[in-house]
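Left out: one protein chain. Kept in place: all the others.
By letter and in written order, the chains are A and B; residue numbering begins at 1 in each of them.
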Amino acid sequence: MARSLALAALSLVLLAFAQLGQPAPLIRQQEMRRPLEAVMLGSEALLADYYWFDLLQYFGGYRLGQHDLAEFNPRVERLLRLDPSFHRATLFAAVVRATDMQDPQGALRWLAWAERANPDEWIYPYEQGFFQYLWLENYQEAKAAFQRAGRCAGAPPAWRHFAARISELGGDPAVAREMWLQVADTAEHPRVREAALENVRRLEAILLEHSQERLTASPPSTS
Amino acid sequence: MRNVAVLTLAGLREALRDRLLYSLLGLGAILLCVLALVAPLTLGARDKTFHDAALAWIHVSAMLAMLVMGAWNLHRERERGIWLSVLTRPVSRQEFLLGRLSGLLGVLGLVIGAAALIYLLIGWATGVPLLPGLAVGLLYVFLEMSLLAGLVLLFSTFTGFAMTLFLALAVFAAGHLSADLLRFAALTESGFLRALALGAHWLLPHLELYRVRNSLVGGSTPAPDAVLAALGYTLLYFTALVGAAAAVFARREIR
Partner (left out) sequence: MTDGALLSVQDLAKSYRLGLRRRQSVLRGLSLTVGRGEVYGLLGRNGAGKTTTFRLLTGLARPEAGEIHILGGRPGDRDVHLRLGYCPENPQFPPNLTVRELMRFHGALVASRLVTARNRVDWLAAQFDLSDVSRREIRQLSRGTLQRVALALALLSRPELLILDEPLTALDPLQRQRVIDILLEQKRAGTGMIVSSHILTELETLADRLGVLKDGRIGREIAVGAAGAAPVAMDIRIPFEKSKEARLDAPDLEGVREGETAAFRGLPFERAQTLLQRWSALGIPILELAERRELPADEILASIADEPVPAGAPSRVREKEPA
């Protein structure tokens, strides 16, 4: 009897250590899980795969003229809620929403949500850069997105190129010059370095021209 | 400990001749082959889909092995009196329990190992690249199912087969929803329900800890300290379950 009680007491102590020693669970969503998702017991990604398959069939039906895209958004959102790291589905959905549904803002919201859910992934801010540039012509946001992508491990070096080009388009040749200098410093291929330095020289000329214009435009001194 | 080893080997030997084991693995192998064939329809998500399905199948196989084989074998031993001949040997109740548990864990390891081998073979045959961090993923499945084995053992010490199955599955499923219990506690206005939800949260195993399959397939492997934390948590909770089972079984009368 004594041994049983001791075992039971030890079990309770161990249980307390186990439960209290563990940090609070990471709660990614504010809402409760849906029953079907809860039943998957950790294999939600498989259900997401099924939803992906279903989404493809739905989009195929739209392309064949069978129906419109009224149910596209809910289908995407249930998929992304289950598997926020399903980047292929996220990108596909964003492209469809921006093009076929002509809702680039909505597409960007999905990409931004995916970026929050996957802060170490370069692909989501990288794509946002393109969306901001191509659909919204929002150069400042596009540049910021590319710079965020550049801070993630594994980002392709081309992010600097895009950021530099967009800075120039956005009317900021000084920033563009700095970015091209970085490209030149980090380039491994001599041709890439040469092209980057060419852009640096071109932008320096533009900057010089701008400063000359400012000088000639300044009022004469009244001495 | 020698008795525990003898009991473990006997339990493993019995389990290896159980046809259910091979049915589980065979069905899964067929499923994976079919999936590999239809994978091109997933428009570039072939590898992800295959890995997701394979890991889910390994997870389910391990779960079924623990629930059905584990609970059923323990129940059959009790109901038919198979354990009488062993309990009248120089084997303590604790050794008997540990031997049964070790046998269960051995079966778990075999099921996971065999399923993983089938997965790798089919993946290799269909050109699916190896998943980095697969070993960690399998370890997490083993740790999670160890807790299920402990639950099955605990409930089988004082209930019958159906109840053991129901309770173990219920606690296991609820353990996966432990974060939802916290959310519920935050949302509800009833003090009683909040206390109940919090109490359940602190009693149930926090199986959210083992949800790494999604991120593994996404290319993200748990950090070493996270793996160590999972190991430590499993060890503590598992020992608590076994201790409770031993306490109940020590007092139990054998009819």
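In the analysis below, a residue touches a chain if its C-beta (ideal position, glycine included) is under 8 Å from a C-beta of that chain, and two chains touch if they have at least 3 such contacts.
Here the structure is a predicted model, which means the values were calculated and not measured.
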Touch partners, limited to displayed chains, of the chain removed from view: B
Residue, one of B:10, B:110, B:198 or B:227, that touches the chain absent here: B:10
Interface with the unshown chain - residue positions in chain B: 2-3, 6, 9-10, 13-14, 17-18, 77, 80-82, 84-92, 253-255
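Going forward, only the chains that are shown with their structure count from here on.
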Between chain B and chain A, distance of the C-alpha-averaged centres to the nearest whole Å: 36
Contact footprint of chain B on chain A as seen in their complex: 1, 3-5, 7-8, 10-12, 14-15, 17-19, 21-22, 24-27, 30-33, 38-39, 41-46, 48-49, 52-53, 56, 83, 85-89, 92, 118, 120
For the chain B and chain A complex, residues of the former touching the latter: 41-45, 48-49, 52-53, 55-56, 59-60, 63, 144, 172-173, 176-180, 182-184, 187, 202-203, 206-211, 213-215, 217-220, 229, 232-233, 236-237, 239-244, 246-248, 250-251
